[in-house]
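Taking it in order: structure first as structure tokens, then the write-up.
Selected chains from the complex are presented in situ; the others are not included.
We just call them A and B in the order they show up, numbering each chain from 1.
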Amino acid sequence: MTIERKRVGTRMSQIVIHGDTVYLAGQVAEDDPGAPAADQMRNILARIDGLLAEAGSDKSKLLSATIWLADIRDYDAINEVWDAWVPEGCAPARACVEAKLAFTKYIVEVGIIAAR
Amino acid sequence: MTIERKRVGTRMSQIVIHGDTVYLAGQVAEDDPGAPAADQMRNILARIDGLLAEAGSDKSKLLSATIWLADIRDYDAINEVWDAWVPEGCAPARACVEAKLAFTKYIVEVGIIAAR
């Protein structure tokens, strides 16, 4: 199976495609640092839409999502945004836990595995 | 490759099957909230057995497991249950770390990738 990488950096690639499986790097709200969790989630999901499109996929093909929250008390706030974004009948397997992230300006991070 | 989802909700699907790979949502002890870690692990593993069966798989086909403990001091307690459950010669790749979970009544969560 082929490996295709996009938006490749020294540290990570934002997109790695192995056969029909797409791995995205953990996404943070680069366009909305310091914002409340719901806003960060909104920005992250827009970024994920863009990356999936680049990978030849879309949010109807999500397989697995891991969500890390700097403060688990943001759980309801991010879920409201998440639930509205997930297409009906296409929700991925998901886990959401609390974890301190690399930069305090980011309080939500989302890792995605999708099909294409 | 086909994508098949089972027990589909708005927020997540409990089972997502992509070709021969099965992703389960992070499982918590829904039948034993507030119980000690070993009991929660026992309930989680029973739930995983059920979900894998629905997916046409079983615990001899585990590929990867991620275990989150609200308190890492429960490590030995959950391992005793885990070790007894894993079929000889079929242990998955595994990582186990501490993370606060969404609801304090749950102190163990397990994410699984399996083959079918």
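Rule of thumb we're sticking to: contacts are C-beta pairs under 8 Å (C-beta built on N, C-alpha and C of every residue); 3 or more make two chains touch, one makes a residue touch a chain.
This structure is a prediction, so every number in the text was calculated from the model and none was measured.
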| item | value |
| --- | --- |
| Overall number of sequence copies in the complex as this file defines it, 2 displayed | 3 |
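Criterion: only the chains that are shown with their structure count from here on.
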| item | value |
| --- | --- |
| Interchain centroid distance [CA atoms averaged], subunit A/subunit B, Å | 21 |
| Residues of subunit A defined as touching subunit B within the complex | 19-21, 61-66, 72, 75, 79, 82-83, 86, 88-99, 113, 115 |
| Partner subunit A, residues of subunit B touching it in the complex | 1, 3, 5, 8-16, 18-19, 21, 23-26, 66, 68, 99-102, 109, 111, 113 |
